[in-house]
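One chain of protein is taken out of this complex; the other chains stay put.
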Amino acid sequence: MGKKYIDVKKIKRRILLEKITKVLVVLFVAVIPSIPIWLMYLGLIAQAFSSKVTVGIIPSGFTLKNWRFLWSTIQMGLKKYPNIWPITMNSLYLALGTALLVTFVAGLAGYALSRMEFRGRTKMMEFILALHAFPSIVLLIALFVLLNKLGLYGKGFITLTGVMITKAALEAPMGAWIMKGFFDSIPWDIEWAALVDGCNRLTAWRKVILPLVLPGFAAVAVFAFLAGWAEFIMAFTFIREDRWWPLSVMIYHVIGEYKFIDWGFLAALSLFYALPTIIFFIFSQKFLLRIYVGGVKG
Amino acid sequence: MTRLKNLSRKMLPWIFLAPLIVMIILFWVTPVGITIFLSFTNVTYKNFVKFVHGIEGAFNYTLENFNKLLGGDPYIREIAMITLLYVGSVLSINAFYSLALSIAIVYFIRNEYLSTLMRVIWLLPRITPAVVYGFLWIWLIAPDSGPLYQLFAAMGIAPQNWLLERPYSQFLMIVVNGYVGASFGMIIYTSAIKSIPEDLIRAAKVDGASDFQIAKSIILPLLKWPMLFVISWQTLSLIASYEQILILWGSYGATRAAGTTVFAIYAWFKAFEMGEYAYGATVSLLLVAIGVVLIFLYFKIFGFHKLMQPSKIEV
Partner (left out) sequence: MVSVKLNKVSKYFGKVKAVDEVTLYIKDGEFVTLLGPSGCGKTTTLLMIAGIYKPTRGRIYFDDIDVTDIPPKDRNVGMVFQSYALYPHMTVYNNIAFPLKLKKLPKNEIDRKVREVARLLKIDHLLDRKPSQLSGGQQQRVALARALVKEPDVLLLDEPLSNLDALLRVYMRAELKRLQKTLGITAIYVTHDQIEALSMSDRIVVMNEGRIQQIGTPDEIYSKPANTFVASFIGTPPMNLIPCRVTSGKALECPGFKYVFEDEIAEKILKEHNEIYLGIRPEDVLITSKEDSDTEAVILVVEPIGKDLVVTLQLGDEQTIKFLTPSSTKMNPGDKVYLKFRRDRIHLFDKETGRRMEYIIKVGEKE
């Protein structure tokens, strides 16, 4: 031991080699496979705003003509699509309604699961977790029959509402799960501390508890909103009249009609539809990640 | 008086839970019942309206659907194979590829901003509305004009039609869903990797481990549970997922040509394209049964508390 020779040159060479290997691994595992994702979104933006696009993503010539659907109706031969704005309102109605319902139902249930002692509490939580894991989409045919039985099928606005309630019901177990987590993470001692400090129960809630649970509610609401906004299969399967389609369904039909013909228009329409999602995502990325980790749904 | 108070205290949790329970009964339990019920009937588009209105004699009870599912239907074998291919391949992307991805992103990339950027990029397919995501793929692989098509053409791989030519179409199905699924594993794994105590990594470095050796001997073994969780959870969601297949191919004919007819979408086509509601429900019932059995197994094997903490590592 002791007098041993450190070959600095050799070590430095090895370090360099390791670094290069690491870069290569990152390149081949994370960067190169992400090329399609880059292509997609760069292309989406480039197509939406330029008159001519080379290799799919290199724009030239700024134009807004792809956005003409905002002020005129989409027409393809004899097929006329409904105006974009009522359709957008449908999507908004679907998303907001889902968010509202889920937040209400999940807030109450999450509070009970987190803060109240009752028989069967553990069983209830297990059941909710199981529902959360269960792929609800396989129940679609049965849900279709159910909506028919309840007389909610083929009735325009009422059907849309039916889709909204169904969507909320399918999202609710996950919401309850997340809310429970949020309520669990609040140190409830501070409620007592607030009471000791001279707040009455109501002001304790308003001043101390509410600011703490608000992020939880906001997260669940945002999450449910995005789920409602992106909802496709149920709306596509259940809603017959094009007047009551949400954006997702209309875009699906328009894509079928316009692909290969007018990518720019489709890109603009898609961007218009995806915008709220992207904005929400940018502003609440950390928030949403936390939910994804806590209440994962594949 | 106190009895009443006691009673109300006991009732309170259930009042809070009532809306959720009503929703669950109406939209989860009842549909499962309906699925089972439908499977034993001969409801098709011909007698559907009468069936809905409860007109007597509208339908018969039969075991025919199960006969079909267990051999009468000539396509079932192929569909089973495709489902296996689909679930197996996407699952390995979700569970194993995303593991390599996560280690690369949060352990090999040391720059905080670069690491976050990569995570956001990989999350995009998950957060983008399904219809838009599907559209973007249709555009990427569109013959001649699609950038990805051109990229592959430049490398000498250019099938005429990615959507309809096997095996490219099946490869496409796996990749499209794989990109969405990879982020699931990534979310779980990255948060698990970040929760490994810094001292453990430092100790390994002092002990003489290189970054690759640390990944292999320390990080991988510690991610055993998160990996199991991702596999279990994703198996469940994959057997039933068909949204992207529906968006990309859209009709039974197309999926048959492309070889992308998985069980879940077969059920959908049977019911909503061909009007064979009862048979569609039977196919769904198979998936419901698999789902229930798997969930039951997971609870038995892992236990409730472990399932609650997907990214927890054992330290």
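We call the chains A and B, going by the order they appear; numbering starts again at 1 in every chain.
Quick note on the criterion: a residue touches a chain if its C-beta (ideal position, glycine included) is under 8 Å from a C-beta of that chain, and two chains touch if they have at least 3 such contacts.
These numbers were taken from a predicted model, which means no experiment stands behind them.
The chain omitted from view is touched by exactly one of B:187, B:218 or B:283, namely B:218. When the missing chain is restored to the complex, the residue among B:153, B:200 or B:308 that touches it is B:200. Which of A:8, A:196, A:261 or A:282 touches the hidden chain is settled by the complete complex: it is A:8.
Only one residue from B:76, B:175 or B:209 touches the chain missing from this view: B:209.
Mapped onto chain A, contacts with the missing chain fall at residues 1-2, 4, 6, 8, 11-12, 15. If you put the missing chain back, the residues of chain B touching it would be 197, 199-200, 202-210, 213, 217-218, 221-222, 224, 314-315.
Here, only the chains that are shown with their structure count from here on.
Listing the residues of chain B that touch chain A in their complex gives 10, 12-14, 16-17, 19-20, 23-24, 26-28, 30-35, 38, 48, 52, 94, 97, 100-101, 104-105, 108-109, 118, 120-125, 127-140, 142, 145-148, 150-151, 175, 179, 181, 184, 187-188, 191, 210-212, 233-234, 236-243, 246-247, 250, 264, 267-268, 271-272, 277, 280-281, 284, 287-288, 291-292, 295, 298-299, 304, 307-308, 310-311. The residues of chain A lying in touch with chain B in their complex are 18, 21-22, 25-26, 29-31, 33-41, 43-44, 47, 55-57, 104-106, 108-109, 111-113, 116-118, 121-122, 124-126, 128-131, 133-146, 148-149, 165-166, 168-170, 172-173, 176, 226, 229-230, 232-233, 236-237, 248, 251-252, 255-256, 259-260, 263, 266-267, 270, 273-274, 277-278, 281, 285, 288-289, 292-293, 296-298.
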